[in-house]
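What follows is a single structure, and I will ask about it in a moment.
Here the complex is missing a single protein chain, while all its other protein chains stay put.
Letters are used for the chains, namely A, B and C, taken in the order the chains are written, and counting of residues starts over at 1 for each.
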């Protein structure tokens, strides 16, 4: 019996939980897990419920819920037996990619890596060893738009749910970001919103901070300003050069990106007002 | 309009959330916050819901819930407009007591300190400055039982909800612990279950650990073995003597105890199987 | 026998440690502790050594070191038997002040609190209970300069080493900052350089961060841009309103400020290039 995830984002109203749980009860569904959150300031209701049931009729469940909660709500029902698919974009650094690969080997990723695309071919060797296709799409001689278009052309031939920027060191143009709205996950190597943009470790070194961090976020067209999914930090001190900060930072970058990816793949992450609710 | 907390601990069953939320809906209660947890291994259901409603009939709410969930469930309904009361037991160290006092002054404790009892009078001066009664009950010349009895006699004259051991450095005998079952909160100055018993910092120093911690737990008759409410840690290294560990440890002790106390006072802590569920 | 702290900041050169340790050896001083740091990028040498010795001749020690290391070095020799003195500036919040007070009572502050000055009298009651003078210098009806001048007048009558801004919620004008250069320690309620300026918790809430922090730093004339001494963080999530972030943040604010103060009072903090070296 498959587990289904019911995701609801709705205007808040009295009795919502009652009405939804009544449907689960009437349809004889077992609740495996359940979380809700109400943003009272904005009067918004979020719910993530995992249910099982014999011969579960997904369409009926969707329509029953739809009828009993406010109009214009977002209702998504996901069959967890269908593995999600991701594409990974990289440049030259291996640690974030490698961390995802090893989780995939360990069997904890619960998704398939459809392809890795690099603007350099540095990591091709590592990726193809594991039987995963690697495509190099060099940016040399191309402007940002032209390069992005070539990647988009490649992506259109692939079937996937999310794009993971695993230390992909180039900015994606608006066209690209719009096309995969809320589906591109980036790791920024600073504790956002501090040190937006290039070389955050050098910025951190010059500012003399005592803690550095990393931030996984959805990509929007404002540089490093998208909804934050996960953050992590490590202590440093005056003995760290910025190169050493960079090296130490890799550990937190890879863990933060992998944790964020895992939450996204488990459908825990709701987006609104440029923020995330994680259930 | 007062906020009421509805706390439920019950055998798990299909449709529980539906049945309970139906009652809230039928009685036209507003749900201010809601958390549930199901321990599937033991088939146990925990729920903490904050509701408001005009002319809320607590007895009726209790009886309606009682009728629609499994027998032998624990249902508690708490009027949050009634401030809780605590008694604090101390020996000589001020940091945990002081942290609680300052939160009380800041107005974030949401409870009243009925009295502080010390087996030394060292802290009397600090406590009485704030208009809080201090009673010294010396242990000198008494065995553990005799001393505990004298404290019990004093406690019987007071009205309170919880006893906080704020670095009270003596072991309470079974009689005492039984009488205030699940109502005594202790701070142990180690990362339990490591370093049970006396002088955990010295034990930690000798073992050469790189992280030390503190643990807030309910007191049971097994030394330092009660249900854990909150834990915290700090990094140390080889340069720390055990006295320096002790000093550094004070910060984590006081924060861990105060956080645990705050969760208990907000009725977030459920106890079962010598563990806690915190909703 | 008193412990003396020898603090050296110098251009780096080959053989510095040898030359300095030769002096200690020649003068038959015992080295109690020793730390050095070389900033290779800027070719700067920092040293903090604690020594004891019978009939230690401080002037001779200073002049011997002075002769054997590069000109224009900064050499400071501190008699640790002389307790340092601090003045604390506050507004209305008690947690940072209270944390310092409790450490003072516990005997771990190793310094005296000369006076607390508030622009409100809210905390007078707490402070005077402990026999510490409190002066209210209201800002009402005064512009920033005028108000600062009145505080300066009061400070000129006091003898102290450092000024601690324990949630003093006003900006000090350049005149004030210049006068006590490198002697004013502030706690900023964010993880600098994120969320400079007013209401950082609200800024953090709106940005949807998953970790918040606090930063203790020396005050310069660039708002929240002075050399960072200490930082700390805590995890939060989408369930926190900005008021709850503020409440949770108090714990990290007070610990970070007290740790920074402790390092400053132990003469561990060297300042250069708007950064700190902590030995």
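Definition applied: a residue touches a chain if its C-beta (ideal position, glycine included) is under 8 Å from a C-beta of that chain, and two chains touch if they have at least 3 such contacts.
In this text, all values refer to a predicted model and were calculated from it rather than measured experimentally.
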From the listed residues A:58, A:105 or A:175, report the one that touches the chain absent from this view. A:105
Sole residue of C:22, C:67, C:83 or C:144 that reaches the chain not shown, by the stated touch rule: C:22
Looking at the full complex, which residue from B:98, B:118 or B:227 touches the chain that isn't shown here? B:227
When the complex is taken as a whole, what residues of subunit C touch the one chain not shown? 14-15, 17-18, 21-22, 24-25, 28, 30-31, 33-34, 36, 38, 235
Positions on subunit B where the hidden chain makes contact: 37, 39, 41, 191-195, 207-211, 213, 227-233, 237-239, 241, 273-278
State which residues belonging to subunit A touch the missing partner chain. 93-95, 98-99, 101-103, 105-106, 108, 126, 129-130, 247, 250-251, 255, 258-259
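Methods note: only the chains that are shown with their structure count from here on.
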Based on CA centres, what chain would you say lies at the far end from subunit A? C
Among the chains in this structure, which pair is joined by the largest number of C-beta pairs in contact? A-C
Chain centres from averaged Cα atoms put subunit A and subunit C apart, in whole Å, by 41
On a C-alpha centroid basis, what's the spacing between subunit A and subunit B, in Å? 38
The positions of subunit B in contact with two or more other chains are none
